[in-house]
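A single protein chain has been omitted; all remaining protein chains appear in their positions.
Moving on, here comes subunit A:
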Amino acid sequence: MAEGENEVRWDGLCSRDSTTRETALENIRQTILRKTEYLRSVKETPHRPSDRLSNTESSDGLNKLLAHLLMLSKRCPFKDVREKSEFILKSIQELGIRIPRPLGQGPSRFIPEKEILQVGSEDAQMHALFADSFAALGRLDNITLVMVFHPQYLESFLKTQHYLLQMDGPLPLHYRHYIGIMAAARHQCSYLVNLHVNDFLHVGGDPKWLNGLENAPQKLQNLGELNKVLAHRPWLITKEHIEGLLKAEEHSWSLAELVHAVVLLTHYHSLASFTFGCGISPEIHCDGGHTFRPPSVSNYCICDITNGNHSVDEMQVNSAENVSVSDSFFEVEALMEKMRQLQECRDEEEASQEEMASRFEIEKRESMFVFSSDDEEVTPARDVSRHFEDTSYGYKDFSRHGMHVPTFRVQDYCWEDHGYSLVNRLYPDVGQLIDEKFHIAYNLTYNTMAMHKDVDTSMLRRAIWNYIHCMFGIRYDDYDYGEINQLLDRSFKVYIKTVVCTPEKVTKRMYDSFWRQFKHSEKVHVNLLLIEARMQAELLYALRAITRYMT
């Protein structure tokens, strides 16, 4: 049986033309049937030793196909594909083949599945977004499904990501995915690593590189250092780092390539934050996203154990519904009262200059004590450590850091004036896209807070944004850092800090314990703010170093 015949082409399914999809699905069905037949025939004939290997191989292949079909039946934005895939699965099952079922509880472990938009019930605009995303990637990933709480942002996010990964750019396609893997691996984000390993192979990347950074070209290895510093201590980036990359003889990067790489790195660092911050579950067709075991065998998934959520039942106990309503209600009330007070008293008394300056320092210093007390050992679900070196290098507090690093003043180097111009100069159009994304994330509001409507949340959003920048040592001259203390309570700060600095340590408990009365969509909104602020902070440091190198 020729292997070529069994090659399944999924790209036809991404078409917007229903007939093309239909024929593609039909082809898939036939291939799968052929494989099934083949497997059955092998089973029936007595085993020969030489056959066993190919037998397991082809059954592996079949399982992969089935998992993919399962994903399609759940996640394809096109109804016809969903129905047909399900039908195929059923018919396979009838042939006596074991079919997979999805594991976990929807796209996010933190957000109950019923809160998340179901594929198939989206409105026209969201459908268009889904279709775009599906057409570009051949899948509708869990990140998209969670982000669709905020379709306006999602649109900009997908556009940027598509441009970074697939459109014209200085770096070859497989490099882009590999850089994505490197960046995600820094945070041990197996979800993103898995996705991009597939993409990397799909665009023709060399599988050998996946065995570790030392198997990749020297040029990419050189990037490892920047990746490491950027992910954990971006304030340490100097123009020497940049120079080292640009002047490495035959392995040197061009400025345009470097900017592309930096944008990719920061994008994936912050996306890793989002993945952990929202508890994104593994994709259905990836490892850990489905099981072939019948439901009775296990009723919880491995990822929950590793995060301290030992079973589905316990998860529900933990969830917000069981917290006394009055408690959390007061939380919201108190927060709103504080915002009102700040709004009013701001005009009356002005803190002295010294006071203002020290408030930033205090906030900075305090941010380092903000750490979750539950230091559970988190083991990455998949061995991703091979994609990066120096595993011991992690986030170290800006203020705790031994040597003195001068505070980064936004008024001297900001995204709007400087960063944008540099990125757009070296990697045209991307500056525009990222700028748009920052703007949308920063300005996004529905004027609601939990059950309250018509609230001006700009103060709260600014506090969150500036708090993150504060953790990276970026200071706004025109901001009173006292506001942060008023508005962000400790559990919220713990969550922010963990998501931004050590995302791999985020647990469901943390997610649940802040802002208990708020909606999930609002918590996702917070996550969007976090990741964009983080991306901007990293970008600012990297771009400033590049600017310094250039002058």
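In this text, contacts are C-beta pairs under 8 Å (C-beta built on N, C-alpha and C of every residue); 3 or more make two chains touch, one makes a residue touch a chain; residues count from 1.
Here, contacts and distances are computed from a predicted model.
Look at the chain that isn't drawn here: its UniProt entry, checked against "GATOR2 complex protein WDR24", "RalBP1-associated Eps domain-containing protein 2 isoform X1", "Cytosolic iron-sulfur protein assembly protein CIAO1 homolog" or "WD repeat containing, antisense to TP73", names it "GATOR2 complex protein WDR24".
Contact with the omitted chain, checked across A:Q93, A:Q152 or A:N211, is made by A:Q152. Touching the chain that is not shown, out of A:N215, A:S252 or A:S421: A:S421 (per the contact rule at the top).
The missing chain lies against subunit A, touching residues 16-17, 19, 115-117, 121-126, 128, 131-132, 135-136, 148-152, 155, 168, 172, 346, 350, 353-354, 356-357, 409, 411-412, 416-418, 420-422, 425, 432, 435, 443-448, 453, 456, 458, 477-478, 519, 521, 547, 550-551.
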